[in-house]
Every structure is written in structure tokens, then in C-alpha cells.
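Okay, so here's the structure we're looking at.
With one protein chain held back, the other chains of the complex are shown just where they sit.
And then chain A:
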Amino acid sequence: MSVMSAGTEVRPSRWRASLGRLAAGTALLTAVAMLPWLSGNDPALTVLRARSADQNPTPEQLAAVREQLGLDEGPFAHLAHWLGGLPRGEAGTSWVSGEAVLPQVTGAFAVSFTLMLGALVVTIAVAALVSARTVYLGSRRRLHRGRGVIGVAVLAALPKFLLASLLATVCGVWLGWFPSSGWAGPASMVLPALALGVPSGAMIGGLLDQSLPAAFNEPWARTWHAYGYAPGRVARHALRRALAGVLPQLLPTVVALVGGAVAVEKIFNIPGLGRLALDAAIAQDLPPLQTATLALILLGVVAGLLIQALRRALLGPALRDGALPALHAPAASRGRFTRWAAVACALALLALVTTGLLRDPLHVDTAARLLPPSAAHPLGTDALGRDLLARLGHGALRTVGVALVVTAVCVLAGLLLGMAAQVGAGLTEVVSTMPAVLAGLLTTAVTGPSAWGAALAVCLVGWTPYAAQAAALLEQERASGHMLASLSFGAGPGYLLRYHLLPAVLPPVLRNALLRLPTTVLVLASLGFLGLGEQPPTAEWGRLLSENQPYVELAPWTVLGPACALVLLSVLAVSGTDAAAVRSPASVRKSRRSSGRGAQAQGGVSAGRTERRSAARRSPAA
């Protein structure tokens, strides 16, 4: 592990990063090219079905398709042929429609990209709203208490497809403010951008809000405030400081929406890239699938480089010169409210699960269909007359268990790859724009339908936010003065990891992971149609939401229960860990704080651990 400052090894690191990108991109494209051969699903059959659903799959017909497409040549000949066409600006013709692929993909990409930009605007707005209080109070040095995180957790837990359905119905059909579907002009962009941007904004805002107090707590901010600098100026610099750590999250959270917004694209009938790639993947129509994958890879790399450049611009030479203090949150009390919220959520969930477990989640009663909440069915019944409370209760353990395991694996993988900074960066960029469905298809191709397949597929792509975050935080941490000091005192990598790197990285990454917990639940369920995950009628929260989605308007309680359960889980996870962190601050941080104070008092170094002294009194780029 390199702990040198970034500046001294810019060239080799760029080399390695490009190598990582190239390797990851090639591996991904090859995997996609092998898909039909791996899956054992005859592409001739899937293509025939896509062209003509009622066509009889006679051996002669299949042979005709196979010959037409040259399937017998095998995957590599196809890949080579497709790659050969790219320099000439040709991406082949679709196996299903026989039309040129490139115009289709570029058209869909433009649509999805525009939508993503819309979502980005909403994300920024929501994130600004979420962190506005902290910025205002922090810049005036009145941030004595941490703010509640409940609002953030609630917004981040909102399922995007549910939000989309809701917006389409309420603002599209009932009020008629915006078109309920289509892609005809700027007006039709509003609702989908909101559906995509609000949860993302809450997530980004939540992370930003968490790192802001640390920025305001830095000595330079205190000094500036004492000098009487305007709060706006302090706020601007604190934002620059905190944004640098949050920016990389935009890649897997917002940029990934270009390929990963299939559900919302369907609901609003947007001819985007996600749907194109999904349709192509289902039909095993390789040329469009490969081209879409390539477009997403390139997007990931370009966006990754752009974000990196932005970060560098924000942090300025401090990062390069190893003169950057890492952000460490002050132990501001989160307030009693947060603790109470955690307790209330825990109790509510416990009550939900225990009462639910006493009921039968599988009993179908078609006569008791879509009943509103009543004494007999406290949360109502679903389209098959099953008790929703029972289904929620029985699904809780499995849902939360699987989501937590997946999150843990993803966090671990993210940390490891985040530490392998240069190679990891390339890989992160390439994978973070990949839709989970693609990972799901690759997983089914290899393992076949299985209960653990969904978890595996999500693990394959779910680590990217944590890797991006860990890499960004580590880069800052490595550039900090105390690391250099530790090094010069002869600290080994193990020591650095234990006492400097992990304490700096783990808390924000965990917070990120917990904010993403509801999303993980939903993504896991979204792969059900590939035969991944538990099969119905097993109760599972994500499935409850997706199977009841068509009834949003007719019987809102069918989705209200599961959505509230997800929100409760999210609030519990986020505020619970916050409360726990406040009550028992990590010993490391405590000792650092005390030693930090000591160091400032003595103006020196104590016990092999320097404090962030030398650089601490300047703003990152001032």
C-alpha cells in the first residue's frame, strides 16, 4: 500500500489506472459477448421469440436463425467482428431487427443522459436542502448539536419506482400538470427526474451533511470566524472541503442512472438506454447489448475522470502536497430526538414483526382481495387476499438479513478495492455504471436460477459506491500530515491501517452503506424475474413492493405497509448507529482528540502519532 502523497507518483498511477480501466472494460465486454454461450439458452430461440412470439421453435427454424446470424462461429468471432467495425463507426446490426445498432444506442443514450442530467439537478437541489441547516449554522459557529437524520433516511428509503408511479398518477393523471408518460419535451422530463433525483439527493445530501461539521470544526474555520470573515465565505470553503469527499458518490448514484433506471423508464415510457439494454439482454441480441455496455463503460470512465478533476480543482494543491488534514467529525451530540427516533423505529419494527409472525403469510383468500386496513387485517390484504401484516412480519428477517449480508460483503469489497487505489479506480468507474440487471444475467448464465443468485449479483456491482468513497477518503487521509509523521516514526502498514486509515474511512462508509440499505433490498427483489432470489410466494419486502406496484392507485395500502417498513428500517439503521456512535465514541477517536489537544498545547508530537498540526490552520486551497 502506498502512503506517499499523490504528487510524486502521478505518472505511474495514471498508467495503472488506465490499465485497470482497460482490463475491467475488456473483461466486462468479453463476459457480455459470452453471455448466450454461458447461459445455455439458445440465442437462436430467444431471437426467434423476440421477432415472433408465436413462432414454432422447430429445428429447421432455429437452424435458419442460427445460419442467418452466424451463431456457429462462436462468441470470439462475433466479438472480433464487432470490435473490428467500431473504428469505422459501425457497431453491427441488431440480431432481432436487422437494423443498424449505433443510431439506436446513441439515440437512447442521449435520452438517458439528458434524463440523468435532469436527475442530477434535482439531486443537487435536494442535497442542498438537506445540508442547508448545517451550512447555515456551521458557518456561523452555532452548530452545537448534530441535526436529526430522520428526514434524510426517510427520503433515501423511498423506492424510485414507487415514487415514479405516484408522481405519474398524481401529477400526470389527476392534476395534469405534466405528461404522465413519453419523452416529447422538457415538460416530460420533470416527473422522472424528480423520481430519480429525490432519493439520490437525500443520499448525497446525507453524506455531505455528515462531513460538513468536521469541515467547520477545522482550525481555519475557527480562525476565519474569529477574524470576522463573512459566514458565506466560510461556508463556501467548508463546502469545497466536504464536497471533495462526496463527489465520487455521484458516479454510482446519479451517473449510473443512465443505464440503471429501467423501472422508471418503463413507468414513464422513456426510450432510454436501460430499457434498450434490458430488451437486448433478454433477447440475447448481442450487438446492441455490447454497444450499450461499451457506451456505459465509456461514460463511467469519462465521468470518473471528470469527477476526479473536479475534486482536484476543489482541493487544490493541498491534496498533492500532502498538506491536507483529513476530515474527522467532532463528537457533536446528535440530540435526544435521534435517539428517541431510533428507539421508536426499533419498537415499531419489533411490533410489526412479532404480530406479523403470528399470522399466516401464505394463506390465499381470493374473496378477501385488496381489503383496506381493518381489525381483521391491520394493514389490509393484497391482490390475492393475503394478510399484508403477516407477509411483512415473515419477510422481515430474510429481507433484512440478506440485505445486511450483501451490504457487508459490498462494504468489505469496496474497502479493499478502494485501498488498491489506482487499479481499483478504473474498476470502480467501469463497474459503477453497470445496471444490476446485467450482473443478474451474467450470474444466471453461470449459476442458473438460485436463491442466493440475487445476492451474488448485487455483490458483483454493489461495492462501487463504497470503493469510490473509500478511495476518495483514503487519498485525503494519505495526504494528511499526521500520516507522514507516523511513517517517519516507522509505523508499519498494519499500524497505519488500524490507527489511521480505517478510523478515517469506516464511519462515513458505514453511514453510506446504511443509507443504501433500502436500495439494496429493492435491487435484490428486482432480479426476481430472472429466477434469482427466493421464489414466490415467499414473503420478502422488495417483492411485496414490486408485486403490489400495479395496485398503487386502487389499493394504496398494499404498498404503504412495505414502504413504511423500509423507511422504518432505514431510519433505525441510520439513527441507531448515530446514537450508538455518540454514546460510545470509538476509543481511537477519543484518544486522538485528547492527544490532539495535547499536541496543540505542547506544539509538538506525542507518542508516535503526530496530530494534524502543520496543515491544520489553513484552508485546503486558500
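Note that in this section a contact is a pair of C-beta atoms (placed from the backbone, for glycine too) under 8 Å apart; a residue touches a chain by one contact, two chains touch by 3 or more; residues count from 1.
Rule of thumb we're sticking to: contacts and distances are computed from a predicted model.
Engineer: Quick one: find the hidden chain's UniProt protein name among "Putative tricarboxylic transport membrane protein", "ABC transporter substrate-binding protein", "Fumarate reductase/succinate dehydrogenase flavoprotein subunit" or "GMC family oxidoreductase".
Structural biologist: Matching the unshown chain against "Putative tricarboxylic transport membrane protein", "ABC transporter substrate-binding protein", "Fumarate reductase/succinate dehydrogenase flavoprotein subunit" or "GMC family oxidoreductase" yields "ABC transporter substrate-binding protein".
Engineer: Who touches the missing chain here, A:96, A:119, A:196 or A:571?
Structural biologist: From the options A:96, A:119, A:196 or A:571, the contact with the absent chain belongs to A:96.
Engineer: Among A:65, A:239 or A:303, which one touches the chain that has been omitted from the display?
Structural biologist: Once the missing chain is taken into account, the touching residue is A:65.
Engineer: So one chain is hidden, and I want to know which residue out of A:37, A:113, A:337 or A:495 touches that hidden chain in the complete assembly.
Structural biologist: A:113
Engineer: Decide which residue listed in A:30, A:354, A:447 or A:535 touches the omitted chain of the complex.
Structural biologist: Here the residue in touch with the unshown chain is A:535.
Engineer: Pick out the residues on chain A that sit against the missing chain.
Structural biologist: Chain A touches the chain not shown through residues 40-42, 45-46, 48-58, 60-62, 64-65, 67-68, 96-99, 104, 107-108, 110-111, 113-114, 117, 165, 168-169, 172-173, 176, 179-186, 240, 266-269, 271, 275, 282-284, 310, 313-314, 316, 362-364, 366-367, 369, 383-385, 444, 449, 528-531, 535-537, 547, 550-551, 553-554, 621.
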